[in-house]
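Handing you a structure now.
Missing here is one protein chain; the remaining ones are kept as they sit in the complex.
Then we have chain A:
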Amino acid sequence: MATTRGGSGPDPGSRGLLLLLSFSVILAGLCRGNSVERKIYIPLNRTAPCVRLLNATHQIGCQSSISGDTGVLHVVEREEDLQWVLTDGPNPPYMVLLEGKLFNRAVMEKLKGRTSRIAGLAVTLAKPNSTSSFSPSVQCPNDGFGIYSNSYGSEFAHCKQTLWNELGNGLAYEDFSFPIFLLEDENETKVIKQCYQDHNLAQNGSAPRFPLCAMQLFSHMHAVISTATCMRRSFIQSTFSINPEIVCDPLSDYNVWSMLKPINTSGALEPDDRVVVAATRLDSRSFFWNVAPGAESAVASYVTQLAAAEALHKASDVATLPRNVMFVFFQGETFDYIGSSRMVYDMENGKFPVRLENIDSFVELGQVALRTSLDLWMHTDPMSQKNESVKNQVEDLLVTLEKSGAGVPEVVLRRQNQSQALPPSSLQRFLRARNISGVVLADHSGSFHNRYYQSIYDTAENINVTYPERQSPEEDLNFVTDTAKALANVATVLARALYELAGGTNFSDSIQADPQTVTRLLYGFLVRANNSWFQSILRQDLRSYLDDGPLQHYIAVTSPTNTTYVVQYALANLTGKVTNLTREQCQDPSKVPNESKALYDYSWVQGPLNSNKTERLPRCVRSTVRLARALSPAFELSQWGSTEYSTWAESRWKDIQARIFLVASKELEFITLTVGFGILIFSLIVTYCINAKADVLFVAPREPGAVSY
């Protein structure tokens, strides 16, 4: 390349080349996946973060800094260890590794607000025993969104009469300014504790020496203050920005519903068509994101209802019953009744084929798995029964239930002694709109029997679903536990009651729920979703939704969730019919005579394995199971500050991860920097001096044509 003579610096061409070289080298340096990074960090892969949720007025959950929070690790196994973190330790801020049994209100109150000393919290899983309890939910769930308020039923409002979730500590509804993670893997916890013991333990009261073991947690949440604020910001972004930055999403999913006798979903029912509604909830939550086993709070109830639906569909005179039965599984009831409020809204506005006028009676399944001494309590609403006709209807409803229960000696239906409020239930949202006769069946008379309501410990063990050792997964799938038998009895009572309420007279005693179905459902939802039965009832593209562990019941923001799909297809399998349509006919049944997409839903499912266990035998299942949108009406109406409807939203985030590493002292870093500066200055000075005196220092032999330097 051409060069110009002399000049005080390199010419543009060579400068450009030099820049290109440096740029490509820096690029090479920034490429990740290198072994030095593996020498420094140990990533923690099996963790669950605490994320930020917002409602009309508040934000709850946790937040970290945008580039993660780093702190020196300290293991807290007893309450006394907190002293080091809060006052004594010389190297704040600390990252606390808290034993699961210490994760309670008292300890969290001490840690909250001390952001100068606490960088974050990592909680290990405790082993719950028979006397412990932990419920991060509030003591009065969904307060203010049911029927009882200061202006209507004030003696029942705010759980004045009965504190439903007595053991609740409300931690999940607090706002923390540091990240909190759950360590799900015991092996990772051991590694962390080993790092702590190797580097962070102080010798004989003196301060521990650097390098110290530290942890970094990333869980920066984009949304702030409340749903109203974050939705407004997202709305402005999406309207005016080319690259919109949405900061939060409303919690939403789908309700699953089906009818006993098919109805035309494109139209509406006549006012004379009466419907008995059987309802339950599908979802739960916990302190941590997407961990919600919900065994007693949700799974046992909807499994019972699935079994009851199967039993009822087997009755021989279903087609001639005077009234129809609607089975509905509401999603989002944990967050101020998202699903049921949306269904009521749709019914009132004609967007749902069944209207409020069509509802004859309402039977809801609350928490039913922890019955003491066979009692199943019937809860009714005292306020609506002040109306004489409603009181009589409710009385008839209770009498029918007791009659159906008489044939099942393992279930004893009990009425309340005095007028008591309804527990938190979807029925409350229906009663807000219209006085219907309804009952909630539950295993508790006063406060919940569930000691782990909406927590990470509400697992199979909480409802005594345990399997013998050394059995294969297939054997576990078909093993009928005692809990399954008990729930099957409740399902039998429910199915018979629904049959009678729908006007059936003859075959009530032959309706029987199958404990085998109940136990397979419990196994799939609570222990291992990836089993042969679940695989056979799902569509092919949903296969990967089944993990090797239990299914989680958090509503989330993407829909439908895994659990919603599995419940939908389980209900279709249990209540639908296998037709011999081909795959093309199944996807478009309009051409086939006697099949109608308005009446039925057709799904092409995987089917069981053939006898050689090599291939699946897919089939077309026809059922009346459908999904109905469960997004709070507040978002439909853009009333983001609404106190009438649920306004829960989840913040968005970019990166969630956790890792441990060693940190060096600030002194060492400073020394490194000064040494570097020193070497640079020294070499500049030396080079300048030598270069200036070069012709004196280097006497080179004269070469012809050489230019000395």
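Side notes on the structure shown:
Everything below uses one rule, namely that a contact is a pair of C-beta atoms (placed from the backbone, for glycine too) under 8 Å apart; a residue touches a chain by one contact, two chains touch by 3 or more; residues count from 1.
Basically, contacts and distances are computed from a predicted model.
The chain not displayed here is annotated in its UniProt record as "Gamma-secretase subunit APH-1", chosen from "NADH dehydrogenase [ubiquinone] 1 beta subcomplex subunit 9", "Transcription factor bHLH74 isoform X2", "CASP-like protein" or "Gamma-secretase subunit APH-1". Screening A:Glu37, A:Glu109, A:Asp588 or A:Asp655 against the full complex identifies A:Glu37 as the residue touching the chain left out. For the chain missing from the display, the contacting residue among A:Cys213, A:Leu427, A:Ala442 or A:Ala649 is A:Cys213, taking the whole complex into account. With the whole complex as reference, residues 1-5, 7-11, 14-15, 17-18, 21, 25-26, 28-31, 34-37, 39-42, 70, 195, 211, 213-214, 216, 659-664, 669-670, 672-677, 679-680, 682-684, 686-688, 691, 700, 703, 705-709 of chain A touch the missing chain.
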